[in-house]
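This report refers to the structure that appears directly beneath it.
Note that one protein chain is taken out, while the other chains of the complex remain in position.
Here is chain A:
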Amino acid sequence: MKKLFTQDYSRLEKEAGRLLEIYERMPDEYFVNQKSSVELIVRKLKGFARVYNNYSLNGTDAEIIIN
């Protein structure tokens, strides 16, 4: 059976690894105060951090969202 891949995902993985190395070498300070287009998500994340709680029940992790 002939199958085609429309993307070379191994290459994309390598590229992601290469970019990670480049970003790792860039100082965090370079990005501070830079405008990004994720403000709505950031607000949601901050809200999530306030309502998310986890606890252990009989040795099992459980998650609880308190609004």
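Note that in this section a contact is a pair of C-beta atoms (placed from the backbone, for glycine too) under 8 Å apart; a residue touches a chain by one contact, two chains touch by 3 or more; residues count from 1.
In this section, contacts and distances are computed from a predicted model.
Student: Given that one chain of this complex has been left out, which of "Sigma-70 family RNA polymerase sigma factor", "Peptide/nickel transport system permease protein", "ATP-binding cassette domain-containing protein" or "Multicomponent Na+:H+ antiporter subunit C" is its protein name according to UniProt?
Tutor: "Sigma-70 family RNA polymerase sigma factor"
Student: For chain A, which positions touch the chain that isn't shown here?
Tutor: The missing chain touches chain A at positions 1-9, 11-13, 15-17, 19-20, 23-24, 26, 28, 30-32, 34-38, 41-42, 44-46, 48-50, 52-54, 61, 63.
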